[in-house]
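Here the complex is missing one protein chain, while the rest keep their positions.
As written, the chains take the letters A and B, and residue 1 is the first residue of each chain.
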Amino acid sequence: MTPEQAYQTVQQTLYVLAPEILLVAVAIVMMTASPFVKVARKHWCALAAAALAAAVMVLSATRHVDPDVYAASAINDAFSFYVRLFVLLSGFIMLGLAHREPPEGRAAEFFGSFLMLEAGTMLTASSNDLILLFVGLELVSIPTYLWLYLSRRSAATREATTKYFFLSIFASALTLYGMTFLYGAAGTTNLKALGALTASSIPYFPNMSLGILAVVFVMGGLCFRIAAVPLHFYAPDVYQASPLPVTAMLSWVPKVVGSAAMIRVLTAVLASRQMGDPLVHKVVILCWIIAVATMTLGNMVGLLQTDLKRLLAYSSIAHAGYIMVGITAAFAGGEKGIAFYHGVEAVLFYLVAYAFMTLGAFGLIQALQTRDGRPATSIYDLSGAGWSNRIPAFGLTICLLSLLGFPPMAGFLGKFQIFSAAFAAVEGPEAFSLQLLAVIGMLNAAVGAFYYLRIIVLMYLGEPAEPLTAVGGWPVALATATCAVMSILVTIASEPISRACHEAAVASNARPAAAIELPPPGTATAAVAPPAIRVARD
Amino acid sequence: MGFFVDNIWLVPACPLVGGLFAGFVARRVKIDPFAPVAIGVGLAFLLSLAAYAAADPEKTVVVSRWIEAGSFVVPLEFRVDGLSTLMLSMVTFISFLVVVFAGGYMAGDPGYPRFFAEIGLFVFSMTGLVLSNNYVLTYAFWEGVGVCSYLLIGFWYAKPAAAAAAVKAFLVNRLGDIGFALAIFWLWTVVPNHDLSYQNVLADSTLQSLPEAARWGIPLLLFWAATAKSAQLPLYVWLPDAMEGPTPVSALIHAATMVTAGVYLIARSTPLIALSPEVQLLIATIGCLTALLAALIALTQNDLKRVMAYSTVSQLGYMFMALGSGVGSLARLAIVAGMFHLFTHAFFKALLFLASGSVMHSMGDVIDMRRFRGLRRRMPYTCWTFALGALALAGIFPTAGFWSKDEVLVALGAAPHASREIGFGMGWLYGPLYWLAMLTAFLTAFYTFRAFFMTFWGPEKLPGPDDPEAPPAPVAAHDHGHDHEDHAADAHGHGHHEIGLESPAIMTYPMIVLAAGALLVGLLFGPTGLFEGHLEHTLGFESLPAAGHAFTWTTPIVSTIVALAGIALAFVMYAEPSDLPARVAAAVRPLYRASLNKFHVDEIYDGTVMALLRGFTLGSRIFDVKVIGGLVQGVANVPWAAAKDVLAKYQNGLIQFYAAASALSVAVLLWLLLFT
Partner (left out) sequence: MATLLALTVFLPLIGALALVLLPNLDKEASRSIALWTSLVTFAFCLLFLVSFEPDVTAPQFAAGPDGGPYGWSWLGRPDVRFALGLDGISIWLFVLTGLLSVVSVLVSWEVASERVALFYAFLLLLETGLLGLFAALDVVLFYVFFEFTLIPLFFNIGIWGGPDRRRASIYFFLYTLAGGLLTLLGVIAIVVVHMQYSPGHVLTFSIPELTRGLATIEWDEWYRVDSWTSPQILIFLLLFAGFAIKVPLFPFHTWLPLAHVEAPTAGSILLAGVLLKLGAYGLIRFNLAMTPLAAQALYPFLAALCVVGIIYGALTALAQTDMKRLVAYSSVSHMGFVVLGLAAMSATGINGAVIQMVNHGLTTGALFACVGVLYHRYHTRDMNVLGGSWVKFPVLAFFFIYSALGSAALPGLNGFIGEFPILAATFAVSPWTCAGAVVGMILGAFYLMVLLWRAVFGPLREPAGDGHEHAEVAPFGWFEGAALGSLAVVILCIGILPEVFFSRIRPAAAELTRVVERQEQAAFKVAARAAAAPAGASVTMLSRDAR
């Protein structure tokens, strides 16, 4: 690599990361300035929104910057673009929900850390390097602690923050540990290079156990992010104790971070080998177990819940299980799955659907307050709300039906794609385990339907409880309305989103001219030079 | 003639139109609903006569397509041969007279238009039944008459007994119908081209190609169907209860026409039935036992209409005896005998019912023979027409019954011999049947004249409210309504006139016509060979063996003596009020009780079949709620219970535990993937 090339790569990488840089810069300015200037909360919020908008513009402007994938630490493929775009857009919704959450004095820090965690999420999606990816993950985690801590404090939130803090660090450590094995085995931190290596026919891991160690640890750490078993424990406690806008963020941002990281660092790296490879086979088993355990646990324990946030926490765990089904399919299907719904495509679509339905649900619950100014916490608070608060209840119904996976809501199409991906991932006898996974998933969906339905039943068929008032002003109304409307529109007019997901999935799996072939046996017994990676532009 | 035959569908159509007009239109255009039905049925009778004259074994008329579901094809097709035209003429003739009678009998009833509408529908169904040229079509009309019978029995809908009787009739008939249905499905499966028309099913080539099981299975199923419709053991139980309907209905449906449908079906299917002598023997045996049992029950009944009802059951038994005796060379003789008895019976039984109805009408709806007596002076027409009918029923020379019953007995008597000819080993059983039939003839004469003497002879007596037999005053209670004779709810509107008068002319004229028939049809059709000659124009009959049978004096002489003995005994016991019947009853008390209580057949059914059914229904209801519902609930509870008792326990809120559990899980996963 010539210095010119290196310079060009760095330059392009910076272009690619410009939106993130912008967000972080604004965040730093906000946080630094806040002790010195007196600005109202809503203005900080507006500033954050403006930063998001600017980031969207920057993102679009840098759409066609395309650094060398084997050299740059950031990548600007369709996956990167669409995920970042959507994260930014969903940022508006979260801002809308949280615009009144922080106390006046802490608003700058609050919205600043929000911008940071947005930036972290985007960084994860656009990273092409283990190090950068980890930075992205941490850039989400640390502001999250702040968020948890900055909003209205009580003993409960403090406990929640502590739990989240320690367990998150534990998970980060796991991920990092796994990454060291990856690096140790392959000698590069560049993810595309890693993928190219694994796709080649040379033995890329001196010992398969190393590969398993790497995958299990990385996966374990990322499970925390998406709240999958066995690192799901924090979710119900933290969700329940945190304020609703924070919970909404917690249910969405870490999911997209975790999923994006899984796709970047695991499926895209390993999947090309497909089920025939012993490592991939084991990884599929791992994901299979995690998926089943997560879905089942989430849905079953969800049945018991009467606290709204705790219920949605288990719902969040259950949905992590569905995402894991998609990840399993992505591993098993490799590039072949493109013919139908690919695992990655399904996961991405599911995330979109999930964003709308879960943010909408949290937002609407947040908007409904009891007489004494307390947000609705128990499902029984919503009893009869269908008649006393028609529009919010209707929106909530849509979001819940979508969470339930009911056609024609977004959640249905998400589940359809996920399970289709699982079904179509493999042919032959090995398909059975994935199909079984799909069956288990469907049964889970049936079980889980109960607790969503219970809320709907209470709202429309329950005895009227004390009437609720809708609060939050136009930002909440707009945000939740967007969520509810999109929960339907995503299915009915899913063309753009489906296409984006498809392109992103294809891009994430792309291995630009990755063929590192051994010469046919017998032709060359001479020592093969250390494999030169042929680099090509996509 | 050709026109009428080619448009034979007019025969069912006329009463149908009449009935629909009566039911839906007549009242609005201020026309007596009686008129359109009488005209329709009358027209149908005239058309039938034309068809009668033009009967041709091969003549079929396809009117239109009906069902074409895949290979289940049923056209609307009619057959104009000897058997169908014979039935047709008889049905329309009797129906016409009954309609006329009913015009007087039903006058003033609030359900007057409905009555005639239903009668019109009934005649439509019955004529369709006998005309149809296809088993499925026959079945369709077969069910049709069943429904009309149901509606007519339940005519006084508010009367609990009528409602119960209607349900019973429908269900018992349904029980038989499923035999018919199964026979049809079986036939459909085995006959060529799935063509269920008579000429295809009864063709020699088809019959020869039937699988072994179908050769006895289908006849058995058909006979099963016939036992319900024609009130044979074990399904006769609905017929006596059917007397809850208006009397013209009893006369028409439950004596002359509908109940003969089973006989008709067996006669029609004779080439098929004849494939299996065992089934024929079964038919004869069932017929004989039914005849005997019904006659025994009729001995002690006090309800005039019930006596007639049991007598009908008994006479239908005779017809089946005749049909069942058609083994080997007797086939044609047996059918002729059976159908001839059917034919004559229609006249005299309709007559007896109408006469009973006339009595009932006159007595203000009282039909218990203990409550009136000596009506011969007050009601001369009724008395003497009844007497003629009774003579015919008893089989006294030269009334119609004599000729037909003799033929039945002759066929039965010849059956053992014919069985030996074809090597049917069990044929000797026909011998005992013959003597049981003779015994039945004696009983018939006795109970018929017992009824006659109790009603018309002796000192005059009219029903009064202080009779010991009068029913208790109606209980004005709403609950368990069907358990009580709730006369308050009886919608029968007549009975306002003074009791004890002879019926009006519109009622007596039909009786007189029928009485003439009861006296003459036997003589006209039997010895002259007219009847047999007409039946020869029936599909498949020319291929049946027609053995000439030597005329013997034994049977007519013995049967006449037996009948006269019965009449004489009845005269001795019942001509004048005396304590003789009571003493006789006391002497054979168990037998008397058994007969009076109809051998407890209803109770036996209730205790076995119905109890079993009730058990099943209750069982399935409990099973549904407890077992299936419980299973579903149980499955639904599994996740809940598992979550509550296992999974939720680990969510204990302790961060140390969370971390440890997570680490342990990761370790387990690692171990799992590395070492297995």
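As a working rule, a residue touches a chain if its C-beta (ideal position, glycine included) is under 8 Å from a C-beta of that chain, and two chains touch if they have at least 3 such contacts.
Note that the coordinates shown come from a computational prediction; the quantities given were computed from them, not determined experimentally.
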Contacting the left-out chain in the complete assembly, out of B:31, B:61, B:107 or B:164: B:164
Hidden-chain contact residue, picked from the options A:438, A:468, A:486 or A:504: A:438
Residue among A:133, A:424 or A:510 that touches the chain left out of view: A:424
Hidden partner interface residues of chain B, rising order: 65-72, 136, 139-141, 143-144, 147, 151, 154, 157-160, 162-164, 166-167, 170-171, 174-175, 177-178, 181-182, 184-186, 188-189, 194, 478-479, 481-482, 486, 488-489, 613, 616-621, 624, 628-629, 631-632, 636
Those residues of chain A which, in the complete complex, touch the missing chain: 339-340, 401, 405-408, 412-413, 416, 419-420, 423-424, 427, 435, 438-439, 442-443, 445-446, 449-450, 453-454, 457, 460-462, 491, 494-499, 502
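Methods note: only the chains that are shown with their structure count from here on.
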Chain A and chain B: spacing of chain centres that average the CA atoms, whole Å: 78
Contact footprint of chain A on chain B as seen in their complex: 639-640, 642-644, 647-648, 650-651, 653, 655, 657-659, 661-663, 665-666, 669-670, 672-674
Chain B partner contacts - residues on chain A that touch it in the complex: 162-163, 166-167, 170, 174, 209, 212-213, 216-217, 220, 224, 229-231, 233-234, 236-237, 282, 285-286, 289-290, 297, 299-304, 447
